[in-house]
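Dropping the structure in here first, questions after.
With one protein chain held back, the other chains of the complex are shown just where they sit.
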Amino acid sequence: MSEEVSEPIEVLRLPVELEYQYTAGKSASRFLRGLQQGKLLGQRCPVDGRVYFPTRGCCPQHGVPMAEEGSIELPDVGTLVTYSIVRVPSANIPLELPYVTIQVLLDGADTVMMHVLGECELEDVHMGMRLEAKWKPEEEWETSVGNILYFVPLDEPDAPYESYKEHI
Amino acid sequence: MSSTDESSLTASHKLEYSYKRSLGPVLSRFFTGIRDRQLLGAKRADGTVMVPPKEYDPDTAAALDELVPVGPGGIVKSWAWVSEPRRQQPKDHPFAYALIQLDGADTPFLHVVDTNDEAAMKTGMRVTATWADEATGAITDITFVPEDAR
Partner (left out) sequence: MRDVAVVAFSQSPSVRRETDCNEVEILIPVIHELRTNAGITNEDVDFVCSGSSDYLAGQSFAFVSGLDAVGAWPPVCESHVEMDGAWALYEAWVKIQMGYAELALVYGFGKPSMGDLPLTMALQLDPYSVMPLWPDAVSIAALQARLLLDDGVVSERDMAEVAVRDRANAKQNPYAQVKGDFSVDQILADPYLVSPLRKHDCSPISDGASAILLAAGDRAKDLCKRPAWIRGIEHICEPQDLGVRDLKRSRSTEIAAEKAGVRAGKIDVAELSAPFTHQEILVERALGLGSETSINPSGGALAGNPIMAVSADRAVAHATSGPCLQQNLICVLEG
């Protein structure tokens, strides 16, 4: 037995792999099917009228069920609430570095969505800028948020700070 | 994502945890022993031997550090016949999980007995450990077979 072979084993590699058939559920399925048709669906809380995006089964503030009737379609334009410039690579994200992750408040929504910014110089990125979704070609639409490639700046004046400060 | 009319969308999804576990002094010796084709148990204060060894006595919480050779032969105390193994399980043909009390040990431990068919399995039968050609120091390096089949 060689010297190397008699080295004690101190660490064991014990990977775990589990397979699932995940069910998105009623409200997420409605949202994803909407995306397939190029629609952005939010949902209105029956208690205070706040609009959640994406749709979810329950208002997380009041714990009341949100029925399908509360669904509303939102426009694909909104306001950049906050952002981060990413300069380190990450598994599963095929974007070229550096890229800008953003939180967008769609017009009419009360919650923000996470996405990335495109067609914008880094030095021009700022809070309050108005944005519009850049979609994939329609024939490539799936039940996925990936249908929106990224958001691009709109040629509009910035939204006033008061209009999005609650969402930072 | 797959879908039919208005039912919930479903998608297959695989969760992987790439755990690397530190063994500590006692289990390090146990798994190094497996790699070197020697099974070990821990001697407790009352003189009994438990397999696999643990760092602490489960009854008294006293630290255990004396490891003694056990096996490779032993007795099947109980067994369960798996007629349709899952992909992750150690054999791709029917086999038995068994509680095996190794020679020199006082507690049984869970492992696999590879026999051709269920009729070959019997509580009280003698089995012995066999090693994979390339032992890496994992519990899956060994498989038990009936002693008379060796």
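Order as written gives the chain letters A and B; numbering starts at 1 within each chain.
In this text, contacts are C-beta pairs under 8 Å (C-beta built on N, C-alpha and C of every residue); 3 or more make two chains touch, one makes a residue touch a chain.
A quick note: this is a predicted structure, and the numbers were derived from the prediction, not measured.
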For the chain left off this view, which of A:6, A:61, A:84 or A:144 is in contact with it?
A:61
Among B:13, B:37 or B:93, the residue in touch with the chain that has been omitted
B:13
Sole touch to the unshown chain from A:24, A:81, A:133 or A:148: residue A:24
Residues of chain A in contact with the chain that isn't shown?
12, 14, 16, 18-28, 56-65
What chain B residues would touch the chain not displayed?
7-8, 13, 15, 19, 21, 23, 27, 30-31, 50-52, 54, 58-59, 77-83, 86, 88-90, 97-99, 107-112, 118, 123, 138-140
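Going forward, only the chains that are shown with their structure count from here on.
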For chain A paired with chain B, centre-to-centre distance based on mean C-alpha positions, whole Å
45
Complex interface listing, chain B residues touching chain A:
1, 3, 6-23, 28-29, 31-32, 35-36, 88, 137-138
Would you pull the chain A residues touching chain B in the complex into a rising list?
1, 6, 8-26, 28-29, 32-33, 142-144
